[in-house]
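Omission of a single protein chain aside, the complex is shown with its protein chains in their original locations.
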Amino acid sequence: MTALLETEGLQKSFGAVIAAKDISVAARRGERLGLIGNNGAGKTTFVNIVTGYLRPDAGRVVLDGADITGLAPRRVRRQGVSRSFQIPQLFASLTPEENLLMALGIADDKGMSAWRPARSGAMMAGLEDLLERFRLGEYRHHTIATLPGGVRKLVDIAMAVTHQPKLLLLDEPSSGVAAEEKFPLMDVIMRALEGSDATVIFVEHDMEIVGRYAERVLAFYEGRVIADGTPTVVLGNAEVQRYVTGVAP
Amino acid sequence: MTGRVGTLGAALLAFAALALLGRILPHWFVLVATLAFAKGLVALGLVVLMRGGLVSFGQGIFFCAGGYAAGLAMRSLGVTDAVLLVALGGALALILGLIIAPLLAGYRGIFFATLTLALSMIAYGILDKTYSLGGSDGLNLQAPTFLTYQPQTSQEVSYALFVLASLLTAVAAALCRIHFDSIRGLLSLAARDNEIRVEYLGASVRWVSGTNFIISGLLGGIGGALAALSLGHIDPDFAFWTTSGEFVFLAILSGYASVTAVFVAAVLLELVRSFSSQYFPNTWQGALGIFLLLVILFLPEGLGSLVRRRRRTAVKPAPKPVESVK
Partner (left out) sequence: MNVAAAIFVDGLIDASWLFIVAVGLTLVFGVLNILNFAHGSLFAVGAYTAASAVGWYYGGNFGPAFLGYFVMLGAALLVAVAMGPLLERGVLRLFYRRDEVVIVLVTYALFLILEDATKLIWGVNPYYAYEPYGLLGNVSVFGLSYVGYDFALVGLALLTGVLLWLGLNRTISGKVVLAVIHDRDISGAMGVNVTRVFVLAFTFGVFLAALGGAFTAPKISVQPGISISVILLSFAVVVIGGLGSVEGAAIAALIVGLARAAAIHLMPSAELFIVYLVMALVLALRPEGLFQRTTTRKI
């Protein structure tokens, strides 16, 4: 059971705010890991550090045995790490089709073409597959700026699952999505990763999703990990109930 | 495949049409059109940059580099072949672009705009005071030759230059169109919208900006050499902010949907300018400024948007997503 991702003693402060304090986490290949915690607990900071957007003040990030601490996001991507965003990060003046073409075309094994049309054979096959899987077909030619939040979230996540990532980090995938669509959305994501042994780490506030899709949960509070175990164990933890879920024992 | 073949075919047809047209149009128009195409090439380079979200107020530096390369090659190396001179102009501008691009590629918005302006004004200052390059008087260029063809009358020279300009225009336009339709071309638009996502997808925004800048430099240099040959003259004013401003104006006016619009706008601008500089010399900049504001206000995508209406914005509100994710 080799660890795909290992963080060792990550520290990060923003002025007086401690966003990460001695975070040492190991995630196995194929593991489904849920991160919970109140706002400001350091979950997104963790994701930002792992993906290279932030440099930790101290500590290391090791992916598949290689030290990727401080590597720029685009290099981390090339190592097989993919990420979706809390607030969808999309190309607003383009269409979902074009957004997905970017996700497919940039990390393409054969490199980016400056000569072949974007909408050529191999690209289109991958595009149609994604549009189909995430039910984005009817929106494909509408500019992102005109689309509702839930659809944008879908596009954001669809862009992250291209090229079979080894490690997929989803930052609040179901936030902004209507209640009755949360499970279907998570189903689509998990199905898209079927067959690969991708490790999925998702930040979530919805405990039902955490309970259903995570095999293991980490609870964050004030930059530290205060609980680590199966969903039942963690959600039953007294400290977690006090600081995170607010459920009376 | 048909897309690219179609584009190249259209370019070839356009070139043939222009070459024929050049035979029947009056001499003065041929001269105006040649200069317009030269400037259009520079503006096309700006369009490449602007698709990536950058505006350069200093393309004059490449325009100048191309012109001076041609002028110097003619004066000091005795080169008379127009094709070679244009190639040299492009080459010098390309080298200049390769040197400057890494310095500027990390900047955007007003930073990038003002830095490019500063660079071209510095170039202007240097050229103005360098007497071996002609100082403020610049250099004169004689009539060029064209491979094996040696035109005798000024009519023949003008026509030959016009044909060369049309060919370069058609080729550049076609290549740019194909480039814009590629993944790399789409990447420029993406970088303009969201740099963070571009980086997270695995590309470098710096690299995108840098390569766009280098391409714009190459086009600028080719345009500059052509302009110098057409005018028979090159001087530091080619790098002055007023010249650079015109390229910006042209690029905004034509927008970045249609490549043809750039050259149509260029011809229109040259025609208006030759008229206005005769009667209203002190209001040219101001008129450009007012026009620029109007274009930005009312035609945000430039003239190109009138020509090429793409099926991109929602005509009716997007359907509700409730039924979709099942």
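A and B label the chains in the order they appear, each numbered from 1.
As a working rule, a residue touches a chain if its C-beta (ideal position, glycine included) is under 8 Å from a C-beta of that chain, and two chains touch if they have at least 3 such contacts.
These numbers were taken from a predicted model, which means no experiment stands behind them.
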Given B:Leu13, B:Leu77, B:Ile110 or B:Leu147, the one touching the chain that is not displayed: B:Ile110
Where the missing chain touches chain B, by residue: 50, 53-55, 57, 103, 106, 108-111, 113-115, 117-119, 121-122, 125-126, 129, 196, 241, 245, 248, 252, 282-290, 292-293, 296-297, 300
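As a convention for this text, only the chains that are shown with their structure count from here on.
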Length of the line joining the C-alpha centres of chain A and chain B, rounded to whole Å: 42
Chain A to chain B touching residues, read off their complex: 51, 53, 72-74, 77-78, 83, 89-95, 98-99, 101-103, 105-108, 112-118, 123, 134-135, 138-139, 141-143, 146-148, 150-151, 154, 159, 178, 180-181, 184-185, 188
Chain A partner contacts - residues on chain B that touch it in the complex: 3-4, 178-179, 181-187, 189-190, 192-194, 196-204, 311-314, 317-322, 324-326
